[in-house]
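Note that one protein chain is taken out, while the other chains of the complex remain in position.
Letters A and B name the chains as they come in the text, with residue numbers starting at 1 for each one.
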Amino acid sequence: MTETPKQRVWGRWVVLAAFLVGVYLFYVAKIPVIMPEVLLPAEEVFHLGGFPITNTLIALFFVDLIVFGIAFGVSRAVASGKQILGGISGAVEALIEMIYGMTEGTAGKWAKTIFPWFATIMLLVLVANWMEMIPGIETVGLIHTSEHGEFATQQIGPFLGIVKAEGEGGHALIPYVRVVSSDLNFTLAIAIVVVVMIQYYGIKSQGAAYFSKFWNVKTVFTKPIFGVIDFGVGLLEIVSEFSKVLSFAFRLFGNIFAGSVLLFVIGSLVPVFAQSIFYLLEFFVGAIQAFVFGLLATTFMAQATQGHGGEHHEEAHA
Amino acid sequence: MEAAAAKLIGAGLAMIGAIGAGAGIGIVASGAVQAMGRNPDATGTIQTNMILGIAFAEAVAIYCLVVALLILFVF
Partner (left out) sequence: MEALGINPGFLLVQIVNLIIAYVVVAKWIVGPILGMLEKRRETIAQGLEDARVAAEARASAEKEAEKIIAEAQAKASAVVRESTERAESAARDIKAAADATAAKAAEKKLAEVEEERGRILGDLRGQVAALAISATQKLVGESLDEKRQHALLDEFFSGVKAGKVVVMEAASVSGASAEVTSALPLTPAEQESVKKDVLAKSGAAAVAFRVDPTILGGLVIKVGDKVLDGSVAGKLEGLRSNLR
C-alpha cells in the first residue's frame, strides 16, 4: 500500500528496457532461438552418495524450503500474539481462512480432520507450480554430451548456449532446476497418499460398513436384477478409486507439463514479450490446479466419511 | 522413421478426445455462470460444484493425455 506512483512509473521503465534489450538481443544481435528438447522423465544432475539427484528433486528442495519457511514465519507470527498478521503470513492466513470455509461447507464435522490435507496440498502444489514463473528454471543447466543429443554448442557472450545442430549434434541441456509438478513422481505421490487417506477416513468414520461400498451384497438376493447391478456398481467403485489416482496425478502433471512446453514453444516462435502473456496464463493455471487438487481431495475425503450406500441405491434405481 | 511418424500421428489422434472434455467444461462453466447470475448468494457453493464438475469432465481429457504420452514415450 506504500507503493507510490513514482515506483510504478519506475517499474514501467524497467519493463520497457527489458523489452528493448530483448528486441536487441534476438533481432539485432541475432542470438539463435531454439525449442528445447521435451523430456518426460526428470533428468539426473548429479549423484549424492550413489543416489541420483534429479533436477526435480532440487526443485522439491526449494519448494520445501519455501513452504517450511512460510510455516515457520506463520507460527512465529501467530505466537507473537498479534491480532493481525502482516506480509506473507497475512496472505497465508487469508488463504487458509478461505479454504477452511470451503472445507467446512463440504466436510461438516470432519472439517478439522481433513483440512490439513487441503492446506498441505494447496501450499505445496501452489509453490511448486509458481516456481515455473522464475526465469532460469528449466532453461539454465548443464550441457551434457550424449550420443542422442540433438544440439550443438555455441559460445554466446560469457555463456555457452545450445543451438540447432546442422549435422553433428551430440549435446543436450540438463536444467539444474525443473518444476517439480512436471515430474510424475511428485503428482503420483500426492495422488496415492490422497487416495489412501480417502480410504482411511472412510474406514475411520464408517468402520467395516465402508467396504459395503465396494462389495455390495446387501441387495443381490433381495432384488432380482437391480441387486446384481448394485453389486456390479460396487465393483466399479474399486476401479474408480484407481482412476482417481490416475486422474489426480495426470491432471496436475498434464497441466504443468503442457504449460512449460507451451512456454517453450511460444518462446521459440516469438522470443520477445509474447511469453509474458502466457506467463500470466500459467500463473492462473498453477493457482487453479493447486486449488482443484486440494478441493477434490477434500471432497472425496468428505464423501468417504458420509457414506455411499443409500445414495447408490437411489442412483441405481433412477 | 515410419514408426516414429506413426507415433506422432497416433499421439495427435489420441488428443482428439480432448474435444469432448473442452465442450463439457464449457457447458459446466456456462451453467455455473448462469446460476451465479440468477442467484448470486449461492456463488460459493456453485463455484465449488463447478470446479468439481470441471474436474470430472477434465478427467476424460487427462486419459487422452495419458494415452498420448504413452504412445509418444513408452511404446
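Definition applied: contacts are C-beta pairs under 8 Å (C-beta built on N, C-alpha and C of every residue); 3 or more make two chains touch, one makes a residue touch a chain.
From a predicted model like this one, the values you see are computed outputs, not experimental measurements.
Enquirer: Touching the left-out chain: which of A:79, A:208 or A:225?
Expert: Per the contact definition at the top, the residue touching the missing chain is A:79.
Enquirer: With the full complex in mind, choose from A:57, A:162, A:179 or A:304 the residue touching the hidden chain.
Expert: A:57
Enquirer: For the chain left off this view, which of A:193, A:229, A:266 or A:288 is in contact with it?
Expert: Once the missing chain is taken into account, the touching residue is A:193.
Enquirer: Can you list, in ascending order, the subunit A residues touching the missing chain?
Expert: 40-42, 51, 54, 57, 60, 64, 67-68, 70-72, 74-75, 78-79, 83, 92-93, 96-97, 100, 112, 115-117, 119-120, 123-124, 183-186, 188-190, 192-193
Enquirer: Hey, which subunit B residues sit against the chain that's not shown?
Expert: On the subunit B side, contact with the omitted chain comes from 69-70, 73-74.
As a convention for this text, only the chains that are shown with their structure count from here on.
Enquirer: What part of subunit A is in contact with subunit B in the complex they form?
Expert: Listed in rising order, the residues of subunit A that touch subunit B are 40, 101-102, 105-106, 243, 246-247, 250-251, 254, 258, 291-292, 295-296, 299.
Enquirer: Taking the touch rule as given, give the residues of subunit B at its contact with subunit A in the complex, in rising order.
Expert: 44-45, 48, 51-52, 54-55, 58-59, 61-63, 65-66, 69, 72-73
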